[in-house]
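Only one protein chain is missing from this complex, and each of the others stays in its spot.
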Amino acid sequence: MTIEFEQSQTDVLILGAGGAGLFAALHASTLAPDAHITIAVKGLLGKCGCTRMVQGGFNAAMAAEDSIERHFMDTIEGGKWLNNQDLAWTLVNEAPRRIRELENELGCFFDRNPDGSLHQKAFAGQTFDRTVHKGDLTGIEIINRLAEQVWKRGIHRLEDHRAVELIRSKDGSGLAGVLMMDMRTGKFRLVQAKAVLLATGGGPTMYKYHTPSGDKSCDGMAMALRAGLPLRDMEMVQFHPTGLIAGPGTRITGTIIEEGLRGYGGHLLGGDKQRFMATYDDRAERATRDIVSRAMYSEMRKGNIGPNGGLYITMKHLDAKEVRTRFKGMVQRCHDCGFDLVAGDVEVVPTAHYMMGGVEFASDCQTELPGLFAAGEDTGGVHGANRLGGNGVANSTVFGGIAGDAIARWLPDHGVFREPDLDAAKAAVAATQYPFRIEGGHMPAIREKLYDVMWEDAGILRDAGSLARARAAVDDLHGELMRTGIADDNRAYNLSWHDWLNLESQILISKVVIEAALVRDDSRGAHFREDFPETRDLETSRYTKATLADKAISITTEPVIFNRIKPGETLLSD
Amino acid sequence: MARVHRNHPAYWAFVIHRLSGLGLAAFLPVHLYVLGLALSDSTAFADFISWSNTPALKALETLLVVFLSAHLSGGLRLLALEFLDWRNWQKTLVALSGGFSLCIGLVFLLYAY
Amino acid sequence: MSLPSARTESFLWLAQRISAMVLAVCVTVHIATMIIAVQGGLSAAEIISRVGGSRLWLGFYLVFVTAVAIHAPIGLKSVLREMTALPMRRIELLVGLFAIVIAALGLRAAFGLYGLGGQ
Partner (left out) sequence: MQTDQISVSIWRGGEDGKYQTYRVPRLESQTVLDVVTYIQRELDPSLSYRFACRVGVCGSCAMTVNGKARWTCRTHVSRVADGGAITLAPLRNLPVVKDLVVDMAVFFDKWEKALGSFVGDQTRDQALAAVSPADPRRREASAGIECIGCGICYATCDVVDWNKDYLGPAAMNRAWTLINDARDVARLPRLQAIAGDNGCLGCHSQQGCVERCPKSLNPTVAIAGLKRESMKAALKGELS
């Protein structure tokens, strides 16, 4: 066994190349032009992560009749008062500037009204049409433009590089660097940095049905937890009601069928091909994400399902030509994969979409660990118990930019290369190579079981019993993973090795989700406890905080601070 | 196998344009040289003409005419594409130019015998 | 070895396109006369009787030859650049020679034919 790694240095190391990572790189390079900045990413820069997958758009109070306060209230109400109000306030305040930066400085072109002014569309759960978009492929526009600017600035790239472990300084006082793996060779490199940004984008990919891209596996959250940082609100996992389902044999399962279809009049049908939403909510198919997801899950539990275990969405009662032109991309996507969205019934299922929880961080993106900053979907607190559609990409770009600024300002006074704890780095290399040292086991089976457990027992509807089952099952799966090896024939771009490491992160974070869900004994937002269906008093709201010590997860709760507005109040004058 | 990415009309049009261009360029010096013979030595020229009346050379000549007309029509298509911003007409144009050059070749054949 | 500048390349490209447009007319006329001429059986006498002494035909062929001497070498340049490993210098030399040969042979033929008839 070899415990070897190269070492290199960079002033600023950014982990992840989504909206958060790319914005941070641009802002840091603007304010600190002499700093050596490196972006490390698990795939190719600009071609992975979820920011690229954003369809709906980006919330920003840009219109004269809209206001920052209104966006703030919608965010807090949507978050069921669990948000960190300073973070939410920062989000809504910066969002319009970020849009203008994207347009004026980076070259994004968002959809316009016929008179040339910005078009903003409606998104569920908001009292104003404030979602800025580029058709239904907003993310491609944002990430392409960001990536171009990053290429242009000559910012150093470590592509196909996986962050494996955050390495503290020898004296433990701060972060010294990050152990990386060059996926193309399977070799390790300890990158020392004065400042590190964690922007690996979380991603609830441990659920049987999930939307995020395949490179996301909660690595950042897992690394942060192992480095001693607390994660908040981890029980809050958002499900999108309509994910495609075509069986476990296809990667297309779990990907999104656009929400706009329901808004436009699409019907949800049970396995019996009858509508059912009206029995759950007056708005029927147009109810909010969480309500529709729960209703669908309830129907599925009753066994009212199609051949792949899902329900159906259908547009066939609507004008075919209209459907085809309005939802061209969706129709084409379904067609490519063998489904007829215009005249047929497409089987769908709620799908895990977003984690509201994550690393605790301050409004300037600093974390508890000196030298470590965090932004984007890796972080928690901005959205509270539920994220508004359109606040996800706003979150990653707003805080990514702030992180870049903050790091640049932080460098002159605090930026030093700390002496890395080489033993910790060696231990991390050894742990990463662990699967090569054992034999046997069947990894795909572990993944499938994890999917099932999380979906059935820690998913849309949960209770103490199901969560206890999940806890035991995930523990078992962890044991099973530790007995599952990989043939050591070629470490270059060895996807199976990465699958193993992904599973390791996913299992750790699954445990955190389960533990946090057990502690939160009320229902709110995305978290629904069948044994505690009511929402407790908002005034005494507490949020969960998970830490890891000696391989054991512990959850504490902290009071939510209502420093800007208290439940029942509003910032709006009308 | 490795070449099927080339199997579409516009690529064939490119190949034909290139081959015909090369063919014409190769033929041109010969053609001009032979014409030049007509003035310095008209018997040699006549000899050449009668020699070139053999079926094989007639076929070659026809091929050249087809080349010329193919290159002409293909060239017009390219000029249209480059200067007139014609978006989705290309396939039609490929077909038209192909058809045109065949016609010319056939007309030539008909008259030549 | 330095490549020709983008500006030179652009002018050559344009020259090739413009000469192509000119050739389009010339070739059409050429094909038409050929079909008509071949009908009566191609002979030196036929060609000379048509072209000899005719200023119009002389002008036509001069334009034709000039256009071809511009068009074909530029075309060959890109073919050679893409499909052979020849260095650019060598290619420029080759196609330059080709242009001169075409022009020389072409002008000789055109003036020669013109001079033969009409006296």
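When the chains are written out, they are named A, B and C in that same order, and each has its own residue count from 1.
Operating definition for what follows: a residue touches a chain if its C-beta (ideal position, glycine included) is under 8 Å from a C-beta of that chain, and two chains touch if they have at least 3 such contacts.
Everything quoted here is computed from the prediction, not taken from an experiment.
Q: Any idea which chains on screen the missing one touches?
A: Touch partners of the hidden chain, whole complex considered, are A, B, C.
Q: Just one of A:47, A:187 or A:286 touches the chain that is missing; which is it?
A: A:47
Q: Out of B:22, B:46 or B:81, point to the residue that touches the absent chain in the complete complex.
A: B:81
Q: Take the complete complex as the reference. Which residues in chain C touch the chain that isn't displayed?
A: With respect to the unshown chain, the touching residues of chain C are 3, 5-7, 9-11, 13-14, 78, 81-83.
Q: Tell me, which residues in chain A touch the chain that this view leaves out?
A: Touching the chain left out of view, chain A contributes residues 43-49, 52-53, 97-101, 103-107, 109, 111-118, 135, 137, 139-141, 144-145, 147-149, 151-152, 159-160, 184, 213-215, 246-247, 249-252, 255-256, 333, 336-339, 443-444, 486-487, 489-490, 492-496, 499.
Q: List the chain B residues touching the unshown chain?
A: 1-6, 8, 10-11, 14, 18, 78, 81-83, 85, 87-88, 90
One rule holds for everything that comes next: only the chains that are shown with their structure count from here on.
Q: Find the geometric centre of each of chain A and chain B from their Cα atoms only, then give the gap between the two centres in Å, rounded to an integer.
A: Those two chain centres are 61 Å apart.
Q: Can you tell me which residues of chain A touch two or more of the remaining chains?
A: As it turns out, chain A has no residue touching two or more other chains.
Q: In the complex, go through chain B and note every residue touching chain C.
A: Counting only chain B, the residues touching chain C are 18, 21-22, 24-25, 28-29, 32-33, 35-36, 38-40, 42, 45-46, 49, 65, 68-69, 72, 75-76, 79, 82-83, 104, 107-108, 111-112.
Q: Name, in rising order, each residue of chain C that touches chain B in their complex.
A: Chain C reaches chain B through residues 17, 20-21, 23-24, 27-28, 30-31, 34-35, 38-39, 42-44, 47-48, 65, 68, 72, 75-76, 79, 98, 101-102, 105-106, 108-109, 112-113, 115-116.
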